[in-house]
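Quick one: the structure is below, and I'll ask about it shortly.
What follows is part of the complex, with its chains left where they were.
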């Protein structure tokens, strides 16, 4: 794979126009308020639960978390932390997953816990059947006629869009984590790769007091531009939808604007460490840079992997992230 | 593309084991009863409507139909018929669509009406964004974690499965058509290609008094076998799901059995004209023959296209169908 996008110099300066709805902040304020109210109304029934996971793992504390997400619907996650730290307030890393993956079998992702952090890995509702060892969270919401995939489910109305539910789940997970007694609520970092990076950006936009934002090869920034230049799914789901529903172009981009990482990035001021891969053929580097360049944070950096595809920095980047958090601890 | 499956002689004798749920008939009896009751309860609100379509077409009567399908939810269709036949009772052909297609812009399919039949083309709920000019029917039902696509939505419970809703829509459309005053209710034929052929088989199974069944390159027969041998989607959606959810294999095939065309075919006794293509790489010919061979009809035939892929006989087959109906008129 050669370079898939502009030169690095052009990427560093790239700042495409992204529509911003006038009621962007209201939309999200109301959305989160509704979700919190729904959980309050549901009461005990929707209360979060943490139970010991069924696993051969003995060297970490491993819990199966169910928490109330969008509309107080149950969302699953794994919560893992070091043993023997009773009484300590641990920093925590919350991670979101890539497109179509599930939380899987517990233990597959344990590096943050091995490094002494509490770690939470959220299931993405409806997804989790595309690769890996599976997801456990339903998405009990139907949709308009849509392309197979998730990008266009509810695309005709921001209130119905799939990512409205997912981003709300993410924000609600942070609400939940903040209440745990073994956690330092001032040190909640968010991370994730690809779609997980996009969700992390949204989570940081919706939970402005997180400690740090660390998305990798972040998807979901500059949707309209991404659809023009991406050679593969998921951005191409939008192109396929519009290839059929030729009359809905404006509607689609107006809906997308409520979920565009660029609009969240403009509102984010916390320390941020991004990464990007210049031979990525799934998430065009220019879309990730569109998000990074829009970020309002003073303390921000982006790690460039010049010869990688969508796998990006992998554990190399985790080492960078571990260093980044350690330096800000 | 060479032959994609067994030799023709082997295909003619192929009869794989397909699970049949003990409550198959009860399941469907209750499902249809529920849907009819739902429409009754909804009353006026769910009543079917036929309004003149907005189209430049002047030489046929073209109507936009909305009728109550599963759970009395509104489903769209086009209804087209010749002009100048007032007082006549027309035979009618009801067609269902291929995977991920919509009813499109009216007039794209007009051959049956041009040949003097009333013609109805049903939208497939949720689909209609994959190719062509689009579908207009929502599927307001969420799902378990599922593969992108429709085969695995609700796959863990027959009551939740996507095709329970679609097959019910199809049966309810026949309920509706039967009430029209310009129609001869003893001459309702069902047809469709690929997924549309699978729906037609289900419709004939659920509406035992239809006039004729004419599916082309029918999908949705012998699901378990199809998943072992098909090289591409949609059957491979099931393989991808099971590649992730390794623990759900039995559950998946038990659910699938309620929707398998082979089980409907065993119950069908009306005249039937199938078609199949021996170089089809989407619907393995052995799955279509599994359905055809299981058919209880005395008057049945299958047109074999030895050198075609999934496009099958195209208008050649329509000529055969027109002859088939004319001979039984």
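Descriptive notes on the structure:
As written, the chain order gives the labels A and B, with residue 1 at the start of each chain.
Here is the rule we go by: a residue touches a chain if its C-beta (ideal position, glycine included) is under 8 Å from a C-beta of that chain, and two chains touch if they have at least 3 such contacts.
Note that the coordinates shown come from a computational prediction; the quantities given were computed from them, not determined experimentally.
Depicted are 2 of the identical subunits; the complete assembly encoded in this structure file consists of 6 such copies.
Quick note on the criterion: only the chains that are shown with their structure count from here on.
Put simply, the C-alpha centre of chain A and that of chain B have 39 angstrom between them.
Across the interface of their complex, chain B is touched by residues 100, 102, 123, 125-150, 152, 240-241, 244-246 of chain A.
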